[in-house]
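One protein chain omitted, others in place.
Up next, subunit A:
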Amino acid sequence: MHPLLLLLLATAHGLDKLSYKPTLVGGNVEGRMTGSTFVLEQPRCVFDSYSTANIWLVVATREGMDAFNDSAQPGMPEWSFQRFPTNTSAYLTLGAMQYHYGCPKPDRELTVLRVGSETDCADNISVPNCNGPLPGPGPYWVKFLALNGSEPTATTEWSGPITLKTAREPQSIPGTGGARSGAMIAITAILSVLLAILLAALLATLCSSEACGVGSFRPDAASIRRYNTHHVYDQPAARL
């Protein structure tokens, strides 16, 4: 009974329900969702038959979506951005004349609507339709509403839930230290071994000469020494 009554009321007021569902812009736009903004495709070729209407965007929470009354007026404080979401569960913003969304969509232009881009009017209650940054991660639902003067003439479907990014603390970034690489281990190991060999060779060289050995053990050195001694004795003998 109730839905039938609502439907009758809607058609009595001339409100058309369009089957268009607002969508986020495609993936190559990297800023499509930030912590407080999101980017929608423009409703091109949707409101063609409502050439005198103003197209408004309705942004709502879950409660707002369920309770939204299509006879909302953009200037009213009940639907103002500044009271969202604590005192109101939906607001209207981004109002534009229908000719801005003309058909066909221009080929190489990016036709988007950035929700949340106006920061200077966010606290200004004299601008109730401010497109201010969204106050939390959501989720939010949006739809377009066409108003002819103060009468709603058409509305689209509600979009799917849009949940914005929540930023993490930098302290949560995991381990900033690195693992030991193979190259570093190789360098350390090889150089240590080489240094050890050098020190051992130095000790061996010093000890094989007069420093710590009990005389020389190598026959070569002994033979050179004997040869020199022999020469020294020879000279004075020759002179004599």
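FYI, a residue touches a chain if its C-beta (ideal position, glycine included) is under 8 Å from a C-beta of that chain, and two chains touch if they have at least 3 such contacts; residues count from 1.
By definition in this document, contacts and distances are computed from a predicted model.
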Tell me the UniProt protein name of the chain this structure doesn't show, selecting from "Translocon-associated protein subunit beta", "GPI-anchor transamidase", "Tetraspanin" or "Transcriptional elongation regulator MINIYO". "Tetraspanin"
Which listed residue (A:C45, A:M76, A:I125 or A:A201) would be found touching the missing chain in the intact complex? A:A201
Where subunit A meets the chain that is not shown, the residues are 28-32, 34-37, 39, 110, 112, 114, 116-119, 132-133, 165, 167-170, 172-181, 183-184, 187-188, 190-192, 194-195, 197-199, 201-202, 205, 208-209, 220-221, 224-225, 228
